[in-house]
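Removed from the display is one protein chain of the complex; every other protein chain stays in position.
Then we have chain A:
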Amino acid sequence: MTAPPPPAELEPQETLSAEMAALRDAYEHTGVEETQPRLDYPPYRSSRLRHPTKDLHHADPEGVELWAPCFGERDIDPLEADLTIQDGGEPIGERTVVTGRVVDGEGRPVRRQLVEIWQANAGGRYIHKRDQHPAPLDPHFTGVGRCLTDDDGGYRFTTIKPGPYPWRNHRNAWRPAHIHFSLFGSEFTQRIVTQMYFPGDPLFGLDPIYQSILDPKARERLVAAYDHDVTQHEWATGYRWDIVLTGPHRTPAEQEDA
């Protein structure tokens, strides 16, 4: 199979890189720290008509917003945390353990809460029907996992290291390898969906989704650390990635009531 010719109408990486550099420069001159992605970040082309143009409206959480949905043992099979044992065969690629803790803004563990992940296979292909990347599907890998955090907020998945993959944002656009994470806290306001990256990826500087977080220290919070203590002898490499949620808003006394 040969590489498909790039469609002529897509913009080159240089155009996108120049836009991203200009936004970085402008940001550095503001002196205001932005630790979440900009919703209005034009280099991510599909955000153009999908970001609010009005400022987010301040709200003090009340009622249900001070609580989060509750998940339990009945919701999840413990085997869902191992993405390498699905569909009756061994997937191809680098077997990897990804583990860490989910804590709130005060450093308290988020206990017994749902963590969901999804990712491409080792070749950079999602099982999703919309993924047209001409890389092979792996019949033994779906790339979907779920688990509950333990009493220390800890989560742990065994998976295959995902490959980078191309997308149509611009010509020769490639996403750095990543795992999508979906997290709940102990309050509704802590809900977050994000992506975990692997250290040293050469695509970081070229990727509008990663670069939409303008503060460099904040961006780096999405990058897992290689951890040789997580790596398993003759079995799997290991990465550690901790997640900090916002808040909380409930007082400790209210937390006790839960």
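The definition used in the following text is that contacts are C-beta pairs under 8 Å (C-beta built on N, C-alpha and C of every residue); 3 or more make two chains touch, one makes a residue touch a chain; residues count from 1.
By definition in this document, contacts and distances are computed from a predicted model.
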The hidden chain: which UniProt name fits, "Lipid-transfer protein", "Sarcosine oxidase subunit beta", "Carbon-monoxide dehydrogenase small subunit" or "Protocatechuate 3,4-dioxygenase subunit alpha"? "Protocatechuate 3,4-dioxygenase subunit alpha"
Full-complex contact with the absent chain, from A:A18, A:V64, A:L79 or A:A225: A:V64
Among A:W118, A:Y155, A:W174 or A:Y239, single out the residue that touches the unshown chain. A:W118
Go through chain A and note every residue touching the omitted chain. 33-39, 41, 44, 46-54, 56-76, 103, 105-107, 114, 116-118, 120, 126-128, 130-131, 142-144, 146, 180, 182, 188-189, 191-195, 209-210, 212-213, 217-219, 221-222, 243-247, 249, 258
